Each structure stands twice: as structure tokens, then as C-alpha cells.
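Right, chain A next:
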Amino acid sequence: MTDFPQIFGGHWPGVLAATVAIMGFITVNALMLIWLERKVSARIQRRYGPTEVGPFGLLQTLMDVVKLIGKELVTPDHVHRPLYLIAPVLVFAPLLALLSLIPIDEGWIFHDYDIALVLLLAFSSLNIIGIFAAGWGSNNKYALLGAVRAVAQNISYEIPLLLAVIPIVIMTRSLSLHEIASAQAAYPFILVQPLAAIIYFIAGTAETNRAPFDIPEAESELVAGFHTEYSGMRFGVFFLAEFTHMVIICSVATILFLGGWHGPLLPGWLWFFLKVYGLILVMMWFRWTFPRLRFDQLMSFAWMILVPLALVNLLVTTVVLKL
Partner candidate 1 sequence: MAETMELVPDATDPKTYYLNMGPQHPSTHGVLRIRLHLEGERILGADPIIGYGHRAHEKMAENRDYLQFLPNSSRVDYLSGMIYNLAYCQAIEHAIELDVPERAEVIRIICGELNRISSHLLWLGTFVLDLGGFTPFLYGFDDREKILDILDSITGSRLTYCYGRFGGVTMDVDDEFLRRTSDFCDYFKRRLGEFDELVTDNVIYQQRTKDVGVISSDLIQDYALSGPVLRAAGVAHDVRKTEPYGGYDRFDFDVPVGQRGGDCFDRHTVRMEEMRQSLRIIDQALACLPDGPIMAAKVPKRIRPPAGDHYFAVESARGHFGMFITSDGTDIPVRHKLRTPSFVNVSTMPVVLPGTMLADTVAILGSIDIVVPEIDR
Partner candidate 2 sequence: MTELAGRVTSLDGISAADDDAVLANGCQHVYHSQSSAIRDAARLFRDSDYHLEHITCLDLRSDEGGGLRLSYQFNVHGTSDRHLLLVDLAPDAHAPTIVDIFRGADWYEREAFDMHGVVIDDHPDLRRLLMPEDYTGHPLLKDFADADPERHIMAAPMSEEDEGDG
């Protein structure tokens, strides 16, 4: 294996360089995704979307970010200051670590841990602490409601998410993302695990708080949910985190079910990104098509439908593998 981490080594300068690279990717990626989201929604709704800044309005989000950065950071009087200030950081920080775990192509990975999948699931649950800190620290009823909903939702949907991942782990006998992806050279696992793939994708959409599961920030009832009181770039960081989280969920889905970088003709990394952004497009398509579920329906959907289905799937997988 040509070790990508060798380029940076295990040393501090390497870690720094990796961090910078990931930060750069996160920023550019979020800018493009926001543009894409706006274009997709516009086309679905038979509008044009951004057209003015740059070709096809590509630079529109850059301008928006410049505006957000230029804005005064307002800290309302009534907030719990430490929590309020640290919340955006808490939401954003775990995502940096997560991106470093994703193999983009054969050997293109910063750190190929043996337990990468566990690490990934653990880290991706961390940002809920940030969301709750934002809701609690804002000292605002809407924000608090949004935060409470977010916590309940994320905890509920972790379970089907995990249950959908376990069959893959059983099949490959590995927790390393790189190895799981490599194992799919012949065929992607979605062909043998379609149910797990669907459950993973639904639960993943819920994990990222995207529509139709966007109840923590349900704008029609909770104004803006947990980030009601945030403005300027603090709000921007929440936004950045949401889009990065989307990339992570879709990357993992690609690795687990869609065969990672495997594909004919095109180079591996290109296949990988094609699959990831294809999934992201589907998520956007969801968002602009469906109404939002109610909170209790969301919970019962997780516990009454997704968890039993995932359990049955797990059972069937183990039985079949044992035979």
C-alpha cells in the first residue's frame, strides 16, 4: 500500500499540513455545495438561482461568506456566554478529525486506523454536544426546543445507523474503512445489502438534520432552531458544519455500500467524488420535495420502523453468512 500518510509522516508538521488541507477542502466544498443546493432548489422550483456573481453565479456564496465575515458578531445580553461562544467550535471541530479518516482512493488516506469506523461513528456523535450547547447557551425557548429535539433525534437515529453498518462489518470482518472499500472491488455491497443501505441513508439524512428530518431547525415552527440567536460568521460555522457533515455521511455511505473508489474507466478518486456528490444531490432532492415530519412521528419512525428492519436485516445477514 502506498501510504498517503507517509507524505506527512506521523509528525506535527504533517498533522498541521493535513489540517490545513482539510480546512481548505471543507471551505471550498461548503461553498460549492451551498451554490449547488441553491441551483438545485432553483431548478426544481423552476427558478434560475444565483446568476449574477461569477459564471453561473458560482462566486455568489463566496460573496455571502465575505458578507458574513464582515458582519458584527452580536452576542445577545441574556445568553450564557461560555456555552454560547464555544458551541460553534464544538459543532465544527469533530468534523476535521472525521475527514482525515476517509479514504479517497486506493491508499489515499491520512490515517488508516484499524478501528476507523468506530472512531468515525463516535466522532460524528460529538457535534450534538455543540448543538446542545448552542441551544442551552442561547437562553431562548426556540433554541432550547431545537436543541432538545436535535439531541433526541440524533440519539435515536444513531441506533439504526449502527445497526445498518454492522452487517457490512460482519461481512468484511474489518473496521477499517480502507479495507471495507477494498473488499468491494468485485461488486458494491448495496447489491447484497440493499436494506441496510437504505436504512443507513435515511438515518444518515436524519443525523445531518436535513429535510425531511430537519426538525431541530424547523424554520416554520422554531424560527431557526438551535442557531436562532447566532449571527454573522458564528452562524456561518453552523452552516459550514452542516454541509461538511453531509459530505461525511455520504462518503461513508459510498465506502460502505457503493464500493468507494471502485469503478470502470475513470480514476478512483473521481469515482469516489462522483458517488459522494451523487448522494448529496439525492439528499438535496429529498429536501426540496418533502414536507417535514413531526417530532413524535420522527421518533416513532426510527424506533418502530427503522430499528426493527435493521435488526431483521442483521439477523438475516448473520444467518446467511453462517450457512
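If you want to know what made the cut, all candidates are chains of the complex that A comes from, given by their letters.
Keep in mind that, in the parts below, a contact is a pair of C-beta atoms (placed from the backbone, for glycine too) under 8 Å apart; a residue touches a chain by one contact, two chains touch by 3 or more; residues count from 1.
Please read these numbers as outputs of a predicted model, since none were measured by experiment.
Visitor: Can you tell which one of 1 or 2 makes contact with chain A in this complex?
Guide: 1
Visitor: Using the touch rule from the top, collect the residues of chain A that touch candidate 1 in their complex.
Guide: Within the complex, chain A touches candidate 1 at residues 41, 44-47, 141-142, 145, 211-212, 214-215, 218-223, 288-297.
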